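Every protein chain but one is kept in place in this view of the complex.
By letter and in written order, the chains are A and B; residue numbering begins at 1 in each of them.
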Amino acid sequence: MYCNQPPEKPGNKKELLEKITNMARANSLWVTAYGTGCGSIELRPLGTSRFDMERFGIAMRPTPRQADVLIISGYLATKTLKRVIRVYEQIQDPKYIIALGSCTINGGMYFDSYNTLNVLDKYLPVDVYVMGCMPRPEAIIDGFSLLMQKIKDGRAHGWKHYKENLDYYRENQKKIITDWDLPDYNW
Amino acid sequence: MFANFSSIALTILGALTWGLLLGGISRSVTARIHGRMGPRVTQNFIDLWKLFRKTSSIHHGGMFWMAPMFRITGAICVLIMVPLVVGQNITYNMSFAGDVFLLIYIMFFGCLGMALGAGNSGHPYAVIAVSRGLAQMSSYELSFSIAVVAIAVGLHTFKIEGIVAAQQAGITSWNIFRFPFASAGALLAFLPMQMAYPFGIVLAPQEIPIGPPTEYSSRMLSFMFSGRALFGVAKLILFVSLLFGGASSWLGLFVKTFLLYMYPVVVSSVFPRFRTEQSIRFLWFIPTTLALVDLVRVML
Partner (left out) sequence: MIDKVKNGFEIRFPLYKLVREQHNYLHVKVDMVSAMDAIVMAKTSLGHNVLQLISTVDRIEDGVFQITWILENYGACTVLLISADFPRENCLVPSLSQIWPAASAFEREIFEMYGISFPGNPREGEDFLLESWKDTPPMRRDFETEEYAMRVFGERQPREHIDPRQYVGDIVGEWNTPMGRKRKEEK
């Protein structure tokens, strides 16, 4: 389901309520189970008893409808970007993006590939980058705690930024997706 | 009248809190069995609040919105009809002769509403899960109903209050000892009711990721969760009243429901999952036969 209107701009919420809610948001991050590159292999151990992400309230959800976090786990092909945009826009607000690996930061070892994009930030608003090729589960957990801190401080505004600068992001996305057939915004 | 209303409201609130807390405890118990730390026990409250405050912009038609309400309604109906604590009149919210049959029907009703709503969402996984769930429900509901009828016929009362009152003469008068076969059947039917493994074909995270609630998001999902917690507690209280002699004090109620809740948790964390037809075949034969044995015994 989607509609062809631009998304409404988020307004200011009540302060105290927002603070309490931010605490709740930080302690219950649900991740869309969607892997793009090599990194999805490193995500699996997070759920096992050795690393156990559930103790931070992080859980995997199979559908973007119920998730808060989208993890871009490694190189992103232009073909995959189309799907990722769909998934990202279907996540309900507030939503965050964690990008793993040097491939998402500047192209990494695929910097001169014909179909993987180099700087993810131009196409989707990234809240936390975790560097490494591939980051170990410890590093990913570190990235999560950084995101939690950001949410608690109320600084994780990637999704607001995306909505406010939708034109900029769309322009960049359309530049590399030549057969653009997505609606104006996916709900 | 007012006392009645406030006691109902208190019951519902208490049941919700207790249900969510039990859910949190069960999550950490499962985690410990896996050898993990597991989440906090309050994790479910945090999740619920977060979900409640997320925006929601998904619409799939009227039934989609109604489904969680159906479930919550069913749970509340069960809650206010079953006496919570024996001897304290304030907890006898609404019980009347013949409410056993209404209860069995209403337990169906909540799941049916869920099924309609999930079917309306149009997601293929949700539809598959609903068809599996209804098939399984028709099989465990049979053994559960036969067990309840056996108990009711044996005690000559169709009122939950009467069934509870008949069990007050010490532990040996509990129905689980007076009707061992029917109780075994009902307890086996309790596993699929709680969607515990090996009967977890409805949520089956490996094939149909989470089944019915696939399309539900944010606020709707939080209602769904609270409905599930409420329904869980309602079922627990019903089982405690039917089989374990009701509760003579608040402490007894909490202890009994807690222990009963842990039973599917422990079972499900060590079992793999049946396939649909295996699960249904098992439920048609073993618990139903067990319950029938007692029914025949009582009739004779």
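By our rule, contacts are C-beta pairs under 8 Å (C-beta built on N, C-alpha and C of every residue); 3 or more make two chains touch, one makes a residue touch a chain.
If you're wondering where the values come from, they're calculated on a predicted model, not measured in any experiment.
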item	value
Displayed chains contacted by the hidden chain, counting the whole assembly	A
Contact partner of the left-out chain, one of A:Met23, A:Val87, A:Met131 or A:Ile176	A:Ile176
Residue ranges of chain A at the interface with the undisplayed chain	78-79, 82, 106-107, 111-119, 175-176, 178-179
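The rule we apply is simple: only the chains that are shown with their structure count from here on.
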item	value
Centre-of-Cα separation between chain B and chain A, whole angstrom	37
Chain A - residues contacting chain B, complex	1, 20-21, 24-25, 27-28, 33, 48-49, 52, 54-57, 61-63, 65-66, 68, 92-94, 187
Partner chain A, residues of chain B touching it in the complex	27, 31, 34-40, 43, 46-47, 49-51, 53-60, 205, 209-210, 213-218, 221
